[in-house]
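Missing here is one protein chain; the remaining ones are kept as they sit in the complex.
Chain IDs A, B and C follow the sequence of writing; residue 1 opens each chain.
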Amino acid sequence: MKLAFIGLGNMGSGIAQNLVRAGFELTVYNRTRAKAEAVANARVADSPAGACGEADAVMTMLADDAAVEGVVFGENGIASALRSGSLHVSMSTISTALARRLTSAHASRGQRFLSAPVFGRPEAAAAAKLVVVPAGEADLIDRMKPVFSAIGRATFVAGSEPWQANAVKVCGNFMIASMLETFGEAFAALRKSGVEPRTFLEIMNTLFSSPVYQGYGAAIANQRFQPAGFALKLGLKDVRLVLALAEESASPMPVASLLRDQFLSAMAHGQADWDWSSVAASAARQAGL
Amino acid sequence: MKLAFIGLGNMGSGIAQNLVRAGFELTVYNRTRAKAEAVANARVADSPAGACGEADAVMTMLADDAAVEGVVFGENGIASALRSGSLHVSMSTISTALARRLTSAHASRGQRFLSAPVFGRPEAAAAAKLVVVPAGEADLIDRMKPVFSAIGRATFVAGSEPWQANAVKVCGNFMIASMLETFGEAFAALRKSGVEPRTFLEIMNTLFSSPVYQGYGAAIANQRFQPAGFALKLGLKDVRLVLALAEESASPMPVASLLRDQFLSAMAHGQADWDWSSVAASAARQAGL
Amino acid sequence: MKLAFIGLGNMGSGIAQNLVRAGFELTVYNRTRAKAEAVANARVADSPAGACGEADAVMTMLADDAAVEGVVFGENGIASALRSGSLHVSMSTISTALARRLTSAHASRGQRFLSAPVFGRPEAAAAAKLVVVPAGEADLIDRMKPVFSAIGRATFVAGSEPWQANAVKVCGNFMIASMLETFGEAFAALRKSGVEPRTFLEIMNTLFSSPVYQGYGAAIANQRFQPAGFALKLGLKDVRLVLALAEESASPMPVASLLRDQFLSAMAHGQADWDWSSVAASAARQAGL
Partner (left out) sequence: MKLAFIGLGNMGSGIAQNLVRAGFELTVYNRTRAKAEAVANARVADSPAGACGEADAVMTMLADDAAVEGVVFGENGIASALRSGSLHVSMSTISTALARRLTSAHASRGQRFLSAPVFGRPEAAAAAKLVVVPAGEADLIDRMKPVFSAIGRATFVAGSEPWQANAVKVCGNFMIASMLETFGEAFAALRKSGVEPRTFLEIMNTLFSSPVYQGYGAAIANQRFQPAGFALKLGLKDVRLVLALAEESASPMPVASLLRDQFLSAMAHGQADWDWSSVAASAARQAGL
């Protein structure tokens, strides 16, 4: 299968390299060309359209809705170049609304579309240990299974409509963000009570025995928020996406609403580029710490 | 060391039996005598005071503040009977305020006091796999170490003042309760989006790889809330305790505030005796499910 | 001054008629022509562009951002037809973002722009008793003063940039929406306490002596939510607008977040076309009423 890959940021570069390693014939494109050239044994294209060429599937891994819209609908975009019957696989964390728009836009051009967002940090992307969550027509997912296996440790089908995968993705990030805020509130109250944060952290590690709690809990206990693994402003973007899901499904999500306010307060205090675990600082400030 | 143990409910009976197994000479008391008699190879007392007798330490594991106050300050209570220099170890999930009152009440009688609440379900108590969180004077904790080892898999010292252990305990339960609510909101939005709850659950299990997420997530995904492992009305009590901590430390905990409202809504809908994971039904109802 | 007026709904028709009464030469346009023809002594145009003609100022009073964008930027829209130096006065409740876009779009065409949203119900519009809140360049506001006087009882200048008037407008609606929710929670708790809602209402009328409390309080006390004076789905739109302001100003508004969730719950229970005061039913349902 001939593949194209667009978007070689922290996540995309690891994924692309693993696709080459797995033997796929790969063409890559990135706005900053140097990152494209860094992928060993891949052909470098000059534009998203140029990457499509003879590709059976073009995969995109971009920062947000705007970036995906630019690459798909912009000048020399995918929509204008992808061969009829070929497939666009969007791996980005985008809104369910954009996923629906992509579904119909590609269909109207005889192209096909899957959403396949992933869970995992850049290290997991590099180690081919992502969790891949595709949604869309079953035959397309089957066709892509070898690709997903080459980049992840597990694949879970979210549904038959692409946007459902994005719903799952934003809910997953919501679960993590909620944990960050809850940790933040607990640590603030305990610090004011004279309890050593690391003691609470150790207990929570024993209680939950989850690497997610361990990693983020340590960041918050130690108040070590830089450099950012995942920037707070991107975390706010994800909170916005889950709130959009809440709105379109008429399903109140009060924890998400609270997260939005705590992320906004963090933005107001200059934390846009800190790690998103620093949302915990909002609760601490409210406690006068 | 001669021990007394008061309160042989789901948690206490497992703990008491493990103390006997570990070779401690044990006297037990329970309001319903049959439960006391069910502890093999223990002496049964007729009252809390009777249980104290020659004990070096009396341990209590009771439902709430009122029960502990009754057993300590009521007729034939511990306060009136515990030998000078002997130790009361409270393992119950009680308020930090009561822990402080017990500290000073025992001190004024020449008795000593530790808080040592535990994390774990009844099965963990029976299997001697609790996580024990003592706080108080270091020499007392040292003295009790063999006891804690006999009932748990790990011991973490929360601080030098007994109430700090209770602060940690209620914050730990708060972490779990927050997860329940967050799961509830995510599942509600996903059900309205046509996503199969079990798919999301599998992904979250892979993402967090935490038995706590696995167990509670399954209960919520399957909406299986009876019989209760831990009754919702007791969960509300614990939310109240963490809010009391927030208040006394002047540390806002907005997630805890939200939990209180969702637990109250569950109470208003007749879920007092369901499992506390059924707080997830509040979010579902708000979404019209 | 020659005026054009576009959008003759419940609000616009009253305003337009008052402009004619005050002696302004008026051209009107409405998508449904019959409503345009109902304005006595006004010329009826066939399109927004047609209404602009020789007008010194064109006023728009439309339902939401999309309607304003259509009328301004759509085919035969205002942007393409308004004479250089002429003025567009937007009275609609729109986003601050759209107000900024209109400001620059008109400026780039040599046209001028004011935002002048109004407070008041359709009856106030008909009685020329609106409160008008213009923002923009001072000379433009001065030029329009006689127009504002013809339609309202008071004019308050919000600032020198048009979007600031929209910020004030959405905050004003937020103040009312918050009152609705608070009333809803109080009435729910009091009904469950056996207190007659009308008694509480009378006391609040005496305490606040505000016609706003009186009117909305009565609707909630009597649970009389139909026909809608202002539809709940439009109320939700306004909550969205204030949340957008919160976001762009990095200013958390937790009451607005809560309102969003209560409005969403109301939407999930089929109240989209009820009066927005019916958001109170969300709190009642959460209390099991």
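Convention: contacts are C-beta pairs under 8 Å (C-beta built on N, C-alpha and C of every residue); 3 or more make two chains touch, one makes a residue touch a chain.
The shown structure was predicted, so the numbers you read here are calculated from the model rather than taken from an experiment.
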{"item": "Residue of C:Ala66, C:Ala107 or C:Met175 touching the missing chain in the full complex", "value": "C:Met175"}
{"item": "Touch with the omitted chain, as defined above, among B:Ala63, B:Ala268 or B:Leu289", "value": "B:Ala268"}
{"item": "Identified contact with the non-displayed chain, of C:Ile6, C:Leu98, C:Ala128 or C:Ala246", "value": "C:Ala246"}
{"item": "Contact footprint on subunit B, counting only the chain that is left out", "value": "246-247, 250-254, 257-258, 260-262, 264-265, 267-268"}
{"item": "Footprint left on subunit A by the chain that the document does not show", "value": "254, 261, 264-265, 268-270, 282, 285-288"}
{"item": "On subunit C, residues whose C-beta touches the chain left out of the figure", "value": "96, 119, 131, 133, 153-154, 156-159, 161, 163-164, 167-168, 171-172, 174-176, 178-179, 181-183, 185-186, 188-190, 192-196, 199-200, 202-204, 206-213, 242, 245-246, 249-256, 258, 262, 283, 286-288"}
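As a working rule, only the chains that are shown with their structure count from here on.
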{"item": "Taking each chain's C-alpha mean as its centre, the one farthest from subunit C", "value": "B"}
{"item": "Geometric centre distance via CA averages, subunit C-subunit B, whole Å", "value": "53"}
{"item": "Geometric centre distance via CA averages, subunit C-subunit A, whole Å", "value": "38"}
{"item": "Junction residues of subunit A - those touching two or more other chains", "value": "246, 250-254, 258, 262"}
